[in-house]
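Here the complex is missing one protein chain, while the rest keep their positions.
The chains carry the letters A, B and C, assigned in the order they are written, with residues numbered from 1 in each.
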Amino acid sequence: MEITFRFFASLSERTGATEGKVDLPGDATVRDLWDELGSRFPTLAEIGFTPMVACDMEYADWESPLRGVREVAFLPPVSGG
Amino acid sequence: MEITFRFFASLSERTGATEGKVDLPGDATVRDLWDELGSRFPTLAEIGFTPMVACDMEYADWESPLRGVREVAFLPPVSGG
Amino acid sequence: MFRLQRQPIRLDELVQAVREDGHGAVAIFLGTVRNHNIGRKVLNLEYEAYPAMAVREMERIGRLVLEQYDVDRLAMVHRIGRLEIGETSVAVVAASAHRAAAMEACRCAIDRLKETVPIWKKEIFEGGEAWIEGAGGPMRPL
Partner (left out) sequence: MFRLQRQPIRLDELVQAVREDGHGAVAIFLGTVRNHNIGRKVLNLEYEAYPAMAVREMERIGRLVLEQYDVDRLAMVHRIGRLEIGETSVAVVAASAHRAAAMEACRCAIDRLKETVPIWKKEIFEGGEAWIEGAGGPMRPL
């Protein structure tokens, strides 16, 4: 299945990517996607925080299954306000 | 000694007076002034609250001596805001 | 800035006057004239003050709040005279580097204003009018 990923702020700066597509098996979880992205973007290993994750714009956790999800966003700790 | 009194809001409406002067003995207190005003303005007996008192614009109490005070204000419970 | 005024309160101007470049947080409270009170339809309000003492008392509250909270600037402005529904009767603005102090200072300032600043409102409602008597604050003598 094809999942769109999105990076924001320092994550997109580190990777040089704001979004892209990954093809994953049907039982994949957020963590599997992150691992896949880690091999595509080695600089992800250098970030100094654990991102938050949103599946289709709802906060999710690392074990969330991706079946039925279109877009997964990895979010640095937010700093709005 | 001569003391200026001031009434505000419902107190001035009740009495028809906003200010005036009272001559009192040198050892008089706020309560003495109030008693004197009570005989001058009988409608003061009808008010439904105990006024706050300010001597020269500082909150004071009923037993405060008036020596050295120029102006005593009787204040309905405040309702600004 | 602590004052009474007959003119409408211009919020943008007030914030500009209070805020400085070191401030990341501005907390504001506005009291506004509402169209109902204790079941009555309110038509408008009239505010009266003991002017010199009201300003002194706002200044006293200001000093106290600036001591008690980590805020740099505080403004309290109260209207007097006749106000229509929807108008702002009082504005409190507190500015500081961080938000918690600004919000707590703003709350403390408006709470104290309502307890001790010698201002009174008369309510003109459908069928009559009445001076509103506050609950009385901690300074209320016996």
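By definition in this document, contacts are C-beta pairs under 8 Å (C-beta built on N, C-alpha and C of every residue); 3 or more make two chains touch, one makes a residue touch a chain.
The model shown is predicted, which means the values in this text are computed figures rather than measured ones.
Peer 1: With touch as defined up top, name the shown chains that contact the chain not shown.
Peer 2: A, C
Peer 1: Can you list where chain C touches the absent chain?
Peer 2: Contact residues on chain C toward the absent chain are 10-12, 15, 19, 21-36, 85-86, 88, 97, 99, 102-103, 106-107, 110.
Peer 1: Please output the residues of chain A touching the missing chain, sorted low to high.
Peer 2: Residues 6, 8-10, 13, 48-50, 52-54, 57, 59-62, 73, 75-81 of chain A touch the chain that is not shown.
One rule holds in what follows: only the chains that are shown with their structure count from here on.
Peer 1: Based only on mean CA positions, could you tell me how far chain A sits from chain B in angstrom?
Peer 2: The answer is 72 Å.
Peer 1: Would you kindly tell me how far, in whole Å, the mean C-alpha position of chain C lies from that of chain A?
Peer 2: Result: the chain centres lie 48 Å from each other.
Peer 1: Could you list which residues of chain C touch at least two other chains?
Peer 2: Within chain C, no residue contacts more than one other chain.
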